[in-house]
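Questions regarding the structure given below will be posed in turn.
Only one protein chain is missing; all other protein chains are in place.
A, B and C are the chain letters, set down in written order, and residue numbers restart from 1 in every chain.
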Amino acid sequence: MTVVSATLRAGRGGRGERGRLGALGMAAAGVIVLAVVLAAVGPILTTADPNASDITHAYGAPAAGHPLGFDGQGRDLLSRLLTGARTSLLGPLWIVTLSMAAGIAVAITAAWVGGWLDSVVSAVLEVMFAFPGVLLAMLVAAVFGPGLNAAVLALAVAYIPYIARLVRSAALAERRKPYIQALEVQGASALSICVRHLVPNLLPIIAAQATLFFSYAMVDLAIVSFFGLGVQPPDADWGTMVGGGQSGVLQGYPAESLLAGGCIVVLVVAFNLLGERLSEGRPTSRPWPWRRTRAVGAA
Amino acid sequence: MSGILEISRLTVTLPTPDRPKPVLSDVSLSIAEGQAVGLVGESGSGKSMTARSIVRLLPPGARVEGAIRYQGTDVGGLRGAALRELRAGVPMIFQDPRAHINPVRTIGDFLTEALRIRGRVGRRQAEQRAVRVLGEVGIADGGRRLRQYPHELSGGLLQRVMIAATLLAEPKLLLADEPTTALDVTTQAEVMAVLDELRRERGLAMLFITHDLELAAAVCDRTAVMYAGRVMEVRASAALHDDPLHPYTAALTAARPSLERRADRLATIPGRPLSAFEAPDGCVFCERCPHVREGCRTRRPELRPMSDGEVACLRAEELQAASHG
Amino acid sequence: MAEQIKEPILELAGLRKTFGEAVAVDDVSLTLPPAGAVAIVGESGSGKTTVARMIVGLERPTAGRITACGRDRSAPPRSARERRRRGGEVQIVFQDPYSSLDPRQSPGAAVEEILRLHTSLSAPRRRERVAELADLVGLSDRHMAALPSALSGGQRQRVAIARALAAEPRILILDESVAALDVSIQAQVLNVLADVRERTGVAYLFISHDLAVVRQIADDIVVMRHGSIVERGPAARVLDEPGHPYTRLLRASVPRPGWRPTRKEQEKA
Partner (left out) sequence: MVAYLIRRAIMLVATLLVSSFVVFAGLWAAPGNPLATLSGGRSLPPEAVAVLVERYRLDDPFFVQYANWVANAVRGDLGMSITLRQDVSDLIASRAGTTLSLIVYAALIVLVVGVAFGLLAALRPGFFDSMVVVGTAMVVAVPPFVAAIVLIGVFAVTLRWLPALGNGTGFWDGIRHLTLPAFALAASATAAVARVTRTSVREQMGREHVQTAVSRGIPYATVVRRHALRNAAVPIATLAGMTVASMIALSAVVERAFGLNGLGAYLVTSALSKDFSVVQGIALVLVTAFVLVNTLVDVGAAMLDPRIKLGGRS
């Protein structure tokens, strides 16, 4: 949740003309918050057990207590969607957090130290580009066996080069700017310059990329589950539900696949819109409360 | 005496999210046949916008009032082919040649494009003309240069290519928007010499935009000084430095450090240069003017003739008499 | 001035810098007396900025020695303490006002951060020092608390100067610091620099291509071309009776009343 709330806070931080999200951005943020709340609270609300199958209700239409009806094995679709939401949001969150943390650290170090380290890092990244996320996830699943954790780790590793390349070029451009070089001449330590000045000025780009990569991660993770290599049955996950519901589609009962697929599409659109808005916004900055005699909050 | 270009009471307002922002107000200027007029001002003075208004290279949604007549016809009404005809005949030289020439096409393509595209000349003949004009602007072996790309030429050379491109259009009026600001001072002198000589040879009229008062005075017959989207003064260039009519012109020349001697402290102008939409009521310069009076804050002075030029200042005669007295 | 030491406060001896085979700086030597003002004049590609960047350690010299305040600084600093100490000797103000300040930090916080780095003043004393520095460069409390995006180019350069002075350097390098400013603003900043020099005794190394500005601020001039020094001497002498042909060309290329651009004859094809 930290990434989601962080992106929201960064977005909301913009007042007036600074980093204003605009109607679309706020709507997208609203959808995301709603999904997060439902995922967190949902499973407690619904009484039905998402994994309790009852063949008599196979493909059953919506009934009392089951507003969305049943899937092929007579399981309540609403509760499966809600519990599925949890893995479909937590999974990408882990992927983005891990890949962003590694990507940013590598990128900032390479951009700051430069020289041989920068060329070594660039060469390693170039090689890592050879492995698309889904392919790496399949390879890992074949080696360590299917499972959500293996897929999350594989996708996180696969995203590192994309994030590192982008943050590195932004960091290189920022590093050449006079305000950073002046601090170097002042004798401030590399760490303090990076933490207090370089990274904060990269926040808009980082927030935007975190949001965009969240939607990529959601799709890739759903694909891995769709293959049956991610979340294992009977547990619910939007990817497996789209896959699982395919036989239903052929028999004219598309509910399970369409509902799960719909949830994915809506959230991906929301994250894409929010990501684009964040990358357009100017850096939201905080003035120094000089007039109020509180301790000087420059940090 | 209808000149080649007549701008009268030109007012341009740009649309912005919160409220429309005026950038030019009541600008009047005329350029006679074969005459070079300088347009000098600091940031936000509107000098570049004035030049761009002539060929309507304005940001989308800009509202234009007043009239601009080129060779007698009002450019405001021109559309489509007629507007393109105007632009072909009044080419523009820009400040940063490297940004203004397509980096992925050859120099030859840049030079001959207008000739070939506007259907008047074949490729072979266009290239021959291009090589000839390159020679005139001081670029030897034009044949090889035509096949080169912009990133292989220096800033100075690129600016000469830009000048060659404008001369190929055989224009009557040339617009130069700070053509040498991005160049070193020695390169600037060479490029200005080329532009000045070829302009006089061809009897071209020119509107020369710059922030450098002395440079404008050196290459232009008359010079107009702009501030906050208005024309403060128009004079024969020779008289501008020693006998300015408007307090702003005088303050500008005084603020500029001199090459001959060192002053203990420079005569500064308080505050900072304003744009038209930030300008106060009355005279736009009143907040920074050393000779401000009550009247200056309420009445906005119009550009009116005085000695051999025009000036927009209520106290111009009084100050002139005082300085000569 | 605390002590009247005679030997120069900054000395470059045989400074050289090459990028691959290109020689950017070739055997540059010069001295800057305490509270002095030396200008390095040259066009783009002359190597003047590279010299400045080597003095403050942003570029590593290929050869030659740099001594500031009596201490050698030819090689990059080893420890953070050494780096901080050098920050207290030489400071720099760059050209572009729009990226000389951290857009997310107010001028007050920027100057205060340097004071925390270089002095052991308490928080209230630091705030007083920030106010003193603001007055020194002609900025109000309102400017110091605003966001850099609300300040004009001239105001931002003054903040950059105040921030540099916060480290109480003996030498302030001004790398084309007024080149990007309008004439009226440039004059204000040049006056501020003159006041600062009088009141604090800081020495200036002024990097510029503008001869008129150089005359206004510098006592001595060094003219550089293609990486080496072609002429040096007192400002008045170098500008009024230039010895080297390049300096004469530079001088003759500056537009001034009565000046006319003339083409070099052999150039016309």
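List of remarks:
Definition applied: a residue touches a chain if its C-beta (ideal position, glycine included) is under 8 Å from a C-beta of that chain, and two chains touch if they have at least 3 such contacts.
Nothing here was measured: the structure is a model prediction, and the numbers come from that model.
Displayed chains that the missing chain touches over the full complex: A, B (touch as defined at the top).
The residue touching the chain not shown here, chosen from A:22, A:74 or A:254, is A:254. Note on the undisplayed chain: of the listed residues B:96, B:197 or B:221, the one touching it is B:96. Only one residue in the set A:25, A:91 or A:146 touches the chain that does not appear here, and it is A:146. Touching the missing chain, out of A:51, A:73, A:192 or A:246, is residue A:246. Where subunit A meets the omitted chain, the residues involved are 123, 126-127, 129-135, 138-144, 146, 215, 219, 222-223, 226-229, 239, 242-243, 245-246, 249-250, 252, 254, 257-258, 261, 264-266, 268-269, 272-273. For subunit B, the residues touching the chain absent from view are 55, 57, 83-89, 91-92, 94, 96, 99-105, 113-114, 117-118, 149, 151-152, 165, 169.
By our rule, only the chains that are shown with their structure count from here on.
The chain with its CA mean position farthest from that of subunit C is A. Distance between subunit B and subunit C, defined via averaged C-alpha coordinates, is recorded as 32 Å. Centre to centre, using the average C-alpha position, subunit A and subunit C are separated by 47 Å. One inter-chain figure worth recording: subunit A and subunit B are separated by 52 Å, centre to centre, where each centre is the mean of the chain's CA atoms. Looking at the complex, you find that subunit B touches subunit C at residues 42-43, 135-136, 138-140, 184-190, 192-194, 196-197, 211-215, 217-219, 241-242, 251-252, 255-269, 272-273, 288. Within the complex formed with subunit B, the residues of subunit C that make contact are 43-44, 152, 154-155, 182-188, 190-191, 194, 209-213, 215-216, 235-236, 239-240, 249-257, 259-264, 267-269. Partner subunit C is touched in their complex by these residues of subunit A: 177-179, 181-182, 184-189, 196-197, 200-201, 282-283, 285-291, 295-298.
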